[in-house]
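Following this message is one structure expressed as structure tokens.
Note that one protein chain of the assembly has been removed; the remaining protein chains are unaltered in position.
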Amino acid sequence: MDLRVIEQQDTELTIEIAGEDHTFMNVLKGALLELDDVAAATYDQNPEQSGGQTEPVLTLKTEGAKPLDCLEQGATLVDEQMNEFRTAFENAR
Amino acid sequence: MATDFDVEFIEDTEREARFLVRGITPAFANGIRRAILADVPTLSIDTVRFVENSSVLFDEVLALRMGLVPLTTPEGEFDEDDTVTLAIDVEGPATAYSGDLVSPDPQVEPADENIPLIELKDGQRLEAEAEAKLGRGRDHAKFQGGVAVGYRHLQHVEVGDDASEYGEDEAQIVRGVIEDGDELVATSEFGHDLTNRYPGKEVTVEDVPNAFVFHVESDGSMPVDELVLRAVDTLSTRADELREKVSL
Partner (left out) sequence: MVPVRCFTCGTVIGEHWEEFKARAANKEGDEDPAEVLDDLGLDRHCCRRMFVSHQDLVDVVSPYQ
């Protein structure tokens, strides 16, 4: 996973997350949208054959908070949810 | 959102499982499904050194067939670059089976022993060394630990009035798992047809929001529950990595 900031403003961030695909990006986007501070979150990934930008690009708009902080919170939330799922799954057996 | 997952098993065997998860978002469910298919590392034969191959198949074809044989993959024992070298030596007339692959490590064995690799005629011989490595389903289908992994919405069934007497007798087909009160019933139990279970009744079927029934099959590399947990691990590892990189 290699991060490269493409554009950064006070409440907006465009960042490339190289080496990831829909598997993780969609989960991350879903988690980001659950945060109160996030106004909009989306990602774009082009197919390999298209040439040009093929790594996923995440775009994030916040309601005033620092976008990088939101991204950190989003990643934390994914991790928490995964751990909760693991516990629930193990308990069910 | 307060995520309170609620997991319930409907079917649970070593190779196949069906379980219901409540309180899960579609994004999350799809992440797990994709991770099971493409991101759980499994061992598979990747490089084969042929000593002798006088069978009717080319070396490359045989190497692919060996690669597709699932090998049991113990958790945490292998790193990305580790290899296990299996050997095979069969002389015709005989059929070389996956079970003829001899492994130096008792933890890494062909998961199925009866897969025919090649039928050898009189005088034909197959002798080779096969190197297995760790890989992911996104690189090659032979590394796919889960097969036919999918999920469906849980269906809630509400039984209404008696059906009109002269109405058409149409089958009402539902596939997956239905929720009838507190009871979970797989549709295969009544031939996937609701008119068999509720004869002469009006029934309405609705998707239960955020409740998904997963169906996971393993190719034998590891038990299903381990497969799911390892998939969850790969996702949380990536979330961890992202958090660390962002907080720098």
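By written order: A and B. Residues from 1 in each chain.
Keep in mind that, in the parts below, a contact is a pair of C-beta atoms (placed from the backbone, for glycine too) under 8 Å apart; a residue touches a chain by one contact, two chains touch by 3 or more.
Worth saying up front: this structure is predicted, and the values here are computed from it rather than measured.
For the omitted chain, the shown partners it touches in the full complex are B. Touch with the chain omitted from the figure is made, among B:Gly31, B:Gly135 or B:Gly220, by B:Gly220.
Check B:Val102, B:Ala148 or B:Ile173 against the missing chain and you find that the one touching it is B:Ala148.
On the side of subunit B, touch with the chain left out of the figure occurs at residues 54, 56-57, 65, 68-70, 98, 111-119, 121, 124, 141, 144, 147-148, 217, 219-220.
By our rule, only the chains that are shown with their structure count from here on.
If you average the CA atoms of subunit A and of subunit B, the two centres end up 27 Å from each other.
Considering their complex, residues 1, 3-9, 12, 19, 21, 24-28, 30-32, 34-35, 38-39, 138, 225, 228-229, 232-233, 235-236, 238-243, 245-247 of subunit B touch subunit A.
Every residue of subunit A that touches subunit B in the complex is listed here, in rising order: 1, 3, 17, 20-24, 26-31, 34, 68, 71-72, 75-76, 78-86, 88-93.
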